[in-house]
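Okay, structure first, notes after.
A single protein chain has been omitted; all remaining protein chains appear in their positions.
Right after this comes chain A.
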Amino acid sequence: MVDSQEMVKKVFTTNSARINTNKGDAYYNSLFEKAKSRLAALRKQPALKDIDLMEVVESEGVNRRDFMKWASATTATLMLPPMFTPLVAQATELMNRVPVVWIELQDCAGNSEAILRSATPTVDDLLFDVLSLEYHHTLQAASGHQAEHQLEDAIHTFKGKYLLFVEGAIPKAMNGQYGTIGPGGETFEDNLKRLSKDAAAVVAVGTCATFGGIPAAAPNPTGAVGVMDIVKGKPIINIPACPANPANMVGVVLHYVLTGQIPELDSLLRPKFAFGYRIHDNCERRAHFDAGEYVEEWGDDGAKNNWCLYKMGCKGPMTFNNCSIIRYNEGANWPIGVGRGCIGCSEPDFWDKYAYERPMADANIKAPTGGVEKTVDEFGLGLLTATSIGIGVHAVASAVAGKRTVHSEDEE
């Protein structure tokens, strides 16, 4: 685990990282002072849970040195300079000062399941010590009226202070009646509006909550939309992906605890610390892309030798996410690791744009030496507006020459 954290740190601090993370000493010095006073103020607040985090951490056989290594890797993941490491460690201890309410709407519970797989911190620490999780449909003990009261109590007690995590899309069609919840049969839309009113910020977790995800895939039978289409006048943080990586969920809370503000976001409201890079930028198979070595058919020699999956439909070049670095399930693996290629699950409309096992015929990937020249903002906007992406040639040309048929989007 610590090794993979070192890797994360390396990637995020290396000079070749394409997103401009260095905002200059003046910026960081002022943020540092701000974070210091924020943490001091939080410490003075009555504790929701008073814990000795080191005691908890040590009870799991992790020593102070390892914990600080974790804090330093996390600092890098949050794209902050090393001077913030001790503050990140402190913020972790104070994370439970920020209550979290987690609701589920048009969802499959995939993101709830994902947070159950959290390794850093581990899920039992999250539930008992690190987070103040006030309400969580899939995990909480109470049901029915008792659950409703628990929720009411949390949003009143922590008015203006809690982070509202939302999992799942919101059906707008048929006056929102494709989803109701609670004894009174409140629609998901009303439920979300009511619960977000007094939240400090709303965190949309998973692609359904961020961009509508699967319910919003064509022809969108229920008129499903994401949180940002419903909630107005509140800070919204989108953590897309299907499911979202638990490391990014924890990262967002940590950043909020540390600075009292939401992390810097891209044009799609995604935190840049997690979505500042393309999958392609840090892909373990990138060298094969650069060398023009592609898997041409499932299970072929290219597959046996871990060649690039672009021609099998990998959308890593168009997808912004840190899974090529952080991976899943304690770093056990990730989709490209198992030879399947990226389906672009952290991008809007990916079900209709990306999630198929053929390459994008008009997404001519730029030749490797040219590098990736656009920033995340430009690329994200480009995807939403441009009809074709228009970069380089050789990947698609060789795909067409290969034995598999390449269907263009127009043909479908």
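Just so it is clear, contacts are C-beta pairs under 8 Å (C-beta built on N, C-alpha and C of every residue); 3 or more make two chains touch, one makes a residue touch a chain; residues count from 1.
Keep in mind that, in the parts below, contacts and distances are computed from a predicted model.
A chain of this complex does not appear here, and its UniProt-recorded name among "ABC transporter permease", "Hydrogenase 2 large subunit", "Extracellular solute-binding protein" or "2-oxoisovalerate dehydrogenase subunit alpha" is "Hydrogenase 2 large subunit". Note that of A:L42, A:A89, A:A224 or A:I325, the residue touching the chain absent from this view is A:A224.
Here the missing chain is touched by one residue of A:G24, A:G233 or A:G299, and it is A:G299. Of the candidate positions A:K161, A:K197 or A:R340, contact with the hidden chain is made by A:R340.
For chain A, the residues touching the absent chain in the complete assembly are 47-51, 59, 104-114, 116-119, 122-124, 127-129, 132-147, 149-150, 153, 171, 173-175, 177-185, 188, 212-224, 242-243, 297-299, 303-304, 306, 327-330, 332-340, 343, 349, 351-352, 355-357, 405, 407, 412.
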